[in-house]
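Below is one structure; the comments refer to it alone.
The complex appears here without one of its protein chains, the remainder shown in place.
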Amino acid sequence: MTLNNDRRIGRYAVLLLISEDPKETKDSIERLGWRACSGKVGSMEASKVVAAIETAARKNDIVQTGLYRESHALYHAIIEALQGVTRGQVQLGSVLRTVGLRFAVVRGKPYNNSEEGEWIAVSLYGTIGAPIKGAEHETIGMGINHI
Amino acid sequence: MTLNNDRRIGRYAVLLLISEDPKETKDSIERLGWRACSGKVGSMEASKVVAAIETAARKNDIVQTGLYRESHALYHAIIEALQGVTRGQVQLGSVLRTVGLRFAVVRGKPYNNSEEGEWIAVSLYGTIGAPIKGAEHETIGMGINHI
Amino acid sequence: MTLNNDRRIGRYAVLLLISEDPKETKDSIERLGWRACSGKVGSMEASKVVAAIETAARKNDIVQTGLYRESHALYHAIIEALQGVTRGQVQLGSVLRTVGLRFAVVRGKPYNNSEEGEWIAVSLYGTIGAPIKGAEHETIGMGINHI
Amino acid sequence: MTLNNDRRIGRYAVLLLISEDPKETKDSIERLGWRACSGKVGSMEASKVVAAIETAARKNDIVQTGLYRESHALYHAIIEALQGVTRGQVQLGSVLRTVGLRFAVVRGKPYNNSEEGEWIAVSLYGTIGAPIKGAEHETIGMGINHI
Amino acid sequence: MTLNNDRRIGRYAVLLLISEDPKETKDSIERLGWRACSGKVGSMEASKVVAAIETAARKNDIVQTGLYRESHALYHAIIEALQGVTRGQVQLGSVLRTVGLRFAVVRGKPYNNSEEGEWIAVSLYGTIGAPIKGAEHETIGMGINHI
Partner (left out) sequence: MTLNNDRRIGRYAVLLLISEDPKETKDSIERLGWRACSGKVGSMEASKVVAAIETAARKNDIVQTGLYRESHALYHAIIEALQGVTRGQVQLGSVLRTVGLRFAVVRGKPYNNSEEGEWIAVSLYGTIGAPIKGAEHETIGMGINHI
């Protein structure tokens, strides 16, 4: 039942965004036979961040298009990641701030017990701040869900 | 005014916790002349997580003991990091969950413009879950504040 | 002072939306001399849900138009019901989700002690999900206030 | 992919708690081949509400003991239901209020498309108020998750 | 229906706590025939703040003991005031902070239209901070409800 140290799905999702050598992380993920994708999104609207991640996850076959079960798992992982990014209120433009984010989605089996099945990790890393160039600091978030 | 790419304070704080080679991260931080510390805390009480980080930051001279200004900056960075960890309610035992976390605190000057002065980053990485061994998944959080 | 079992105003408000025989619920409400109304609203904007319920409550004389006291009681009951529906952030389109809801408003005296006066219950039941047909699950919420 | 009208899992979970004839609801659930349980809990501690539901769900084989995947699905459904009950802050005694609740857990397949698989619904209904007899009103909550 | 400028109940409640001459404020309140009380409470537990205000309001006949309707109005005004004080999470000791507060409760008719009836205002002013002498800054909050 324990989380396997070499299969820390959330850590991989974050390393894809911030490690010196994301290629190495990608290789580790592929060696495990897992699927992953990453991308970029900048917006004053949280809904656009959600949409960008959902679209990328579908296009890259991380989740199955048309299967609500998988979209539901992904959606909640995204919202949880956004809570780390926004720290308190999942709001951007409505409180006059904007984000420039890179995102990654990883799907795999992080537990030793195979019955624990597949899980999904969504990570976000980038900047949050005023809609003025440079008036921003870093931000991070991660959501994990069974899928 | 822009955030300097080699001085991404939040990224360093997270890499201290999740990179393959934290020593390398530590060296980079020291080369910049910045201060950092890290540690571990496991608890069902958020207040113990706060206290562990505050104590470590004071003992390692990341913040000046007895100067409220610095404690205030650190406290808000900790709470923001906890919001990423808890995703919604900064509550642990009161909603029957527990955390096992590693934390890092980094203090430095992330901006090109020296007038932007010092900032502090608090990162958290570990597991959150039920108070049952193995019933847990990963979690991350980061808070950044001017100091 | 105790809540009367046959006058459970919140239960009636919910049964109006989900029971096999809402007519029976309506009859019970009328036998008590209480007022009730119900309706439908689908939107990606929480403000439209609020407006639809307020308009229905005024048109059906559940609250008195132009009396802020009563609008205030109703408003807070609506927001509390929306918190059950949204579970965490009273946000819809801004986090890329939509609702299809039926609502009911009941006004009456649920307590044995007549001095406890009138109370208002707002109930919501329907679906919440992505703006894609079928990508949705059920949701419920109820708010109760003195009026 | 659409939610089947006769398989509204959330509605069944709520009817188990508030309908005139819960036996009829129970029969409908069993005819679908689904599993359900219900129980009671009163407390000033949210953690006790969580524990009571988790224990009942395990004892009644709604979720598999020792399988974190299922506990995780149940836990989030419980917390979502508690958000409807508490409307804003998942806090009870810490803000000087208490609950007397009945709960139900239903596990089944609410969608026409069999690939959507199993889902779990947690419902809560009862009273919330001051720790003084009678100083309370009704409250409801429901959480739904894929399992 | 408009709020009367000389009857700004919330402003009076705050002035009772922060004006140079609270006696003058008290006189203005009495000239209007309204009731008010004030007091002090320091605690790491939000529930003790709630209890102190409720007890004072009952002892000073601002609300009628044993009438839930009035306790309900008061309770929600207190929680709203605490949200201003805590700014985000109605939590004190659980996130390692403490408050030293003065509170006031005012009951009166702030609207020109007499049908708008009585309203209650709860104000809080004092300090919030770490449980270390001097490591604190000011905080304020106000809640208003119909009663």
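To keep things simple, chains are lettered A, B, C, D and E as they appear, and every chain counts its residues starting from 1.
One rule holds in what follows: a contact is a pair of C-beta atoms (placed from the backbone, for glycine too) under 8 Å apart; a residue touches a chain by one contact, two chains touch by 3 or more.
All of these numbers come straight from a predicted model, not from anything done at the bench.
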Worksheet entry | Touching the absent chain when the full complex is considered, from C:12, C:34 or C:68 | C:68
Fill in: Touch residues of chain A, complete complex, unshown partner
89, 91, 93-97, 129-130, 132, 134-137
Worksheet, complete the sentence: Missing-chain contacts on chain B, rising order, are 1, 66-69, 72-73, 76, 111, 113, 115-117, 145-146
Practice prompt. Against the chain that's been left off, what residues of chain E make contact? List them.
Written response: 1-3, 8-11, 14-15, 18-19, 80, 83-85, 87-88, 110-111, 119, 121, 123, 125, 127, 133-144
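Operating definition for what follows: only the chains that are shown with their structure count from here on.
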Worksheet item: So which chain is the furthest away from chain E, centre to centre on CA atoms?
Response: A
Worksheet entry | Junction residues of chain E, two or more chains touched | 68, 72, 89, 91, 94
